[in-house]
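Apart from one protein chain that is not included, each protein chain of the complex appears where it belongs.
The letters A, B and C name the chains in turn, as written, and every chain counts its residues from 1.
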Amino acid sequence: MFWLNKAHASTFMPPQGTEIATQYDSLYEFIVIASLISCVLVIGGLAMFVLKYKRKSETDKTAYITHDTRLEFAWSFIPFVIFLVVFGWGTYIYVQMRKAPDNAFEVHTFGQKWNWDFVYKSGKKSSGLMVVPVNTPIKLIISSRDVLHSFYVPAFRIKQDAVPGRYTKLWFEANKVGDYQVFCTEYCGKDHSNMLAKIKVVTNEEFEEWLQNNPYKGLAATEIGAQVYAAKCVACHQKSAEQASSIAPSFLNLFGKTRQFADGSSTTADENYIRESILNPNAKVAKRISGEAFSPIMPAFAGQLSDEELMGIIEFLKTLKE
Amino acid sequence: MEHDSHHIIPFKTYLNILLGLLFLTVLTVLVAKPVSGFDAGVLNAFIAMLIASVKAGLVAAYFMHLKYDNKLHLALFLISIFFLVVLFAFSWFDIITRIQQLSTL
Amino acid sequence: MSSGNEIIVGGHKVAHHFESAEQEFQASKLGIWLFLCTEILMFGGLFVGYVVFHNIYPEMFAEGAKHLDWKLGSLNTVVLLVSSFTMVLSIYYAQTNQSKKTSNMLLITFLCGLIFMVIKAFEYNHKIHMGLLPGELFTYENAQTANLAMYFSFYFLMTGLHGSHVLIGMGLIFWLWLRSRKNEFNKDYYTPLEIVGLFWHLVDVIWIYLFPLLYLVG
Partner (left out) sequence: MSASHAEGKNYLNWEKGLWSWLTTFDHKRIGILYMITVMVFFAVGGTFAMLIRTELFSAGPNIMDANQYNQSMTFHGAIMVFMVIIPGIPAFLGNFFLPMHLGAKDVAFPRINLISWYCLIVGAAITLVSLIYNGADTGWTFYTPYSIETDNGTSWVVFGAFVMGFSSILTGLNFIVTTHKLRAPGMTFFNMPLFVWALYSTAVLQVLATPVLGITLLLLLAERTMGVGIFDPALGGDPVLFQHFFWFYSHPAVYIMILPAMGVVSELITAFSRKVIFGYKAIAFSSVGIAVVSFFVWGHHMFTSGQSEAAGILFSFITMLVGVPTAIKTFNWVATLYKGSIRFDSPLLFALGFLFLFTIGGVTGIMLATIGLNIHFHDTYFVVAHFHYVMVGGTLMAIMGGIYYWLPKMFGRMYNEFWARITFVLIFIGFNVTFFPQFILGAMGMPRRYFDYLPAFESLNKISTFGAWTIGVGFVIALFVIVIAIFKGEKASDNPWGAKTLEWTTASPPPHENFLETPVVTGGPYEFR
């Protein structure tokens, strides 16, 4: 069976990033083989009967077989036993998938249209990239800031919905250094398919270094702003001229301009306005060029951005002029 | 069968059932906490639902003729209530067995 | 259809695809019972939601119940019970061929439904005045518990759906009253009375549960 193991692992399933993924694949192979055998039995039997008992003449007599209790019992009971085995095995794997070791390293994970934010206990924040140490159990404490999302790592064979208003959990222990793809698998709107992230599994030393490291060290405010923009804003706010179909105002020529709001008031887009619009976006909802108001769908960023990052965005906005 | 479905319940039975229903209404109001201050603790809801079920049973059995009717109708009535209980039981089972996870930030 | 074998029982022409009046009567009753099943499950969804959230937020529901007037609720319970009684009497009088009384009982049933709705309207008016409204429309300011708006979401959804059934029932009973004045019902044919009656009793049964849940237990 070894060759089959190899073939499956390398062709159909993603690489195995954890011990559980290996276990998972064994059960998967067992079911695939059992399924193949039953398909061969059913479809083979079907093909054989169909060819062998082809109608020869219009007056053919057919056998009058109404039932066979022993046969019927057999083909009810045997599948039932197989299903029970599969259920037991699957549950065993599931329980391990769910039960995080007590000493697991915790990473808070937030889904938000349309990116993943990761917050470490040390206060370190990261967007779209989770860095974790190898051979260490990692526990994710997951929530959502707007609608349902789902955190899915194919290589670890794990998945968990991010539910607004509560915390769900997930854990894994990566046993190989490398980059692993993260998808969002709960439909969440326009850029659902772009709500991707990476898990970077590194050695313990590299991880410690990353945790200490200030990513903005030595960068100018506008450069910090550009990074924050790329991570958090770009999904909705464009840098180009506003399209009629846009769901949010464009950032082009925004700073210093007079803004018209849904309630009829207006103000100049200065530092204070921008700060408020980020931290409490629904306080003033802007209108489109056509005069129709935008939908108040932007989540509040209060508590997510440091002062350094806020300053950065404001400086970055000042540069977006045409 | 034909006899059953066209069974005529006497006027007096109907009247007794109405009086019984009114009595139970008074009773349920009297034992309810917001009205009388009588507090049976966790049993408050249970008592109220028990009385309501007795009332509903009387209406179903006599006013809706289930007692004398085709048993299929009674079965349908019970089946629909059963599936309602299923909807509640499984949803509630999920909610009470959730392991609460709190933020550790 | 010009079929030669029409069956007429009690002044009513049996539909062409039935063999006998009894078959038609039984089919109609089974049909209405199945319909009542769908009603039970539809209201049941709301009841399940109510019980789930009641168990999660007991204090909030208790506070909500305090804002309801149990006296009006009790009065409405009595009104509906009496209307069920008169509804069943109208069938009783049809079964015993007393058509004048049948028609009077239907009228009383209709009027009970009307009284129920008028009382309900007073209650609604009071709630709207206080700002005790569902969800985002909630404007009441002295709430002691969080999410009190949800209690009133349930209150308005459940009584609203129930009230719309009362209105439909009243319409049907009014139609029966018009027909009964033309002496259409008798001991051999009272299928519409039976069917509408069953619907009306179900509306009553639902109220029997709504009353303690909303007004008393909270």
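Definition applied: contacts are C-beta pairs under 8 Å (C-beta built on N, C-alpha and C of every residue); 3 or more make two chains touch, one makes a residue touch a chain.
Everything numeric in this text was worked out from a predicted model, so none of it was measured.
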Chains in view that the hidden chain touches are A, B, C
For the chain left off this view, which of A:T91, A:S240 or A:T319 is in contact with it? A:T91
Option touching the unshown chain, where A:K121, A:K176, A:K190 or A:K321 are the choices: A:K190
Residues of chain B (touch criterion as defined above) contacting the omitted chain: 72, 79-80, 83, 86-87, 90-91, 93-99
For chain C, which residues touch the unseen chain? 1-5, 15-19, 23, 26-27, 30-31, 34-35, 37-46, 48-49, 52-53, 57, 60, 133-137, 146-147, 149-150, 153-154, 157, 161
Footprint of the hidden chain on chain A, which residues? 12-14, 24, 27-28, 31, 34-35, 38-39, 42-43, 45-46, 49-50, 53-56, 58, 60-68, 71-72, 75-76, 79-80, 83-84, 86-87, 89-95, 97-98, 146-148, 150, 152, 154-155, 157-161, 163-166, 168, 181, 183-194, 245, 295, 297
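Please note the rule applied: only the chains that are shown with their structure count from here on.
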Identify the chain pair with more contacting C-beta pairs: A-B or B-C. B-C
Provide the C-alpha centroid distance between chain A and chain B, rounded to the nearest whole angstrom. 45
Inter-chain centre distance, chain B versus chain C - centres from mean C-alpha coordinates, in Å: 16
Residue list for chain C, restricted to those that touch at least two other chains: none
So which stretches of chain B touch two or more other chains? none
Listed in rising order, the residues of chain A that touch chain B in the complex are 106, 108, 119, 121, 141, 143, 166-169
Which residues of chain C touch chain B once you look at their complex with the stated criterion? 22, 25-26, 29-30, 33-34, 36-38, 40-41, 44-45, 47-48, 51-52, 55-56, 65-66, 70, 74, 77-78, 81-82, 84-85, 87-89, 92, 95-96, 197-198, 201-202, 204-205, 208-209, 211-213, 215-218
Within the complex, chain A is touched by chain B residues 101-105
